[in-house]
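Attaching a single structure in structure tokens format; questions to follow.
Only one protein chain is missing from this complex, and each of the others stays in its spot.
Our next item is chain A:
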Amino acid sequence: MHDIFFSFYGYAIFFYATSITCIYLTLAILGYFNILRNRIRYTKREEKMLTEYPETAPGISVVAPAYNEEVIVIDSVKSLLSLDYPNFEVIVVNDGSTDDTLELLVDNFDMVEVPYAYINKVSCQPMKRVFRSFNPKYERLIVVDKENGGTKADAMNAGVNVAKYDYFINTDVDCFLASDTLAKVILPVLDSDVPVIAVGATMRMANGCDIEQGVITRVKPPKQIIPTFQETEYLRSYLVAKMGWSALNAVPNVSGGFGLFERQTVINCGGFDPYSHAEDMDMTLRMIAYKHEHHQPYRIVQTPFSCCWTEGPPNLKVLARQRTRWGRGLLQIFVNHRKFLFNRKYGRMGLIIMPYAFFFELLAPIIEISGFLFLLFQVYTQQINPATFWLMLLYVYLIGISISTLTIMFDISIKRQYKSFSEYLKLILFSSFEAFLYHPFIVIFSLRGYWQFMTKKNFKWGTMTRQGFQPTANSEVA
């Protein structure tokens, strides 16, 4: 009986890994053609037309919630205000910060409290005040001061309530956007016969970049170990997985770090869920569900261009917090939205997105850890065949490294972000060690997140250590 079980389990693990390989290779092929298509369709010429003819450029509200972000808030807002696009506003939501975030904003951007007829279109904690600048240089900036809601989703909702344009960007104050970001993300919206309800773009690590006055002057790979691993991980997720899914109009998640959303659909869906630990995926799924339930056509698009740089976890402690939260969020998604799973009524979401996320994202850490324990057991009981065992190890190792190298090739084919060849080599080198030095931690932290969700433990919003981008700045914020 045991033999049958072990044999079955061994086969199951093998075919699971093979399925992931096949899916990833399919996504890579789809992603590659999607990248090519994007490169041919959307060039500087089209972006320039939007700037030359402001009357043709749809307005975009950039919403960035801030909670105790005094270390980086000024640089970040300067970066947002320097975007090269004719019609946009920047809404910074001060989510009841207990540090000097609001005071710094008011002082640095010449802001004064203004009367504002606030409408609570989506639910959030009460809004206290709205500030605008009396300096024409900062006329695009609006600061919303609200009571702390405890989550980014709650602050985002306040921003959505104030946003005046049809599309808004959901980003974080610790994110730095490329100056041509808005033109890049609005072009796929314009170039579609079907309404586009959300657009995602490639995010990267800001940790190693040179930043002056909130603007990235030189893109470099991170100096620290963990953000370097994360850089490749992000690229893999955006350029292979999401670009591939985008070709099928089946993007499962528009990232919370950076994403363009259609405001009215978000409002119709009730806004971001303040109780969700993965508010970005939750929002994306609810928007898709809304469109299906109302029989309205839609598209969610992923653009391959690097638009957003964010500060990645600099050490294992912060990475643990981030990934534990993501783990909690993922499990919560399946608990809250279980009705979508295998439900034909929800089209691709019910039959492709959710099953994929269930088997290859939610179950992956469980299968990986159980597979590892199973392997240890087999080693201990001497059931390993050394003549073929190395083949299996090589196979598993190659899945990761080949997809990572493919991703780096995709990235350089879109645009050479790093100046020197050695900087790209660093990414390739790190991806060779990812399977041993980085991935095991991700599995452990995800499982911890599942455990916390099931035991209702530690549901506090994860904290992030901001290092800031000024040489002297360093502080711990929640």
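In this section, a residue touches a chain if its C-beta (ideal position, glycine included) is under 8 Å from a C-beta of that chain, and two chains touch if they have at least 3 such contacts; residues count from 1.
What we mean here is this: contacts and distances are computed from a predicted model.
Undergrad: I notice the complex is incomplete. Of the names "Putative sorbitol/mannitol ABC transporter permease", "HEAT repeat domain-containing protein", "Outer membrane protein OmpA-like peptidoglycan-associated protein" or "Nitrile hydratase subunit beta", which is the UniProt protein name for the chain that's not shown?
TA: The missing chain's protein name, per its UniProt entry, is "HEAT repeat domain-containing protein".
Undergrad: Kindly state which of the options A:Leu104, A:Ile408 or A:Ile442 is in contact with the chain not pictured.
TA: Per the contact definition at the top, the residue touching the missing chain is A:Ile408.
Undergrad: Per the definition of touch given earlier, which of A:Leu25, A:Ile225, A:Leu248 or A:Ile369 contacts the omitted chain?
TA: That would be A:Leu25, which touches the missing chain.
Undergrad: Tell me where the left-out chain touches chain A, residue by residue.
TA: Against the left-out chain, chain A lists 11, 14, 18, 21, 25, 40-41, 43, 45-46, 48-50, 52-53, 55-56, 114-119, 187, 189-193, 388, 391-392, 394-395, 398-399, 401-403, 405-406, 408-409, 412-413, 416, 421, 424, 428.
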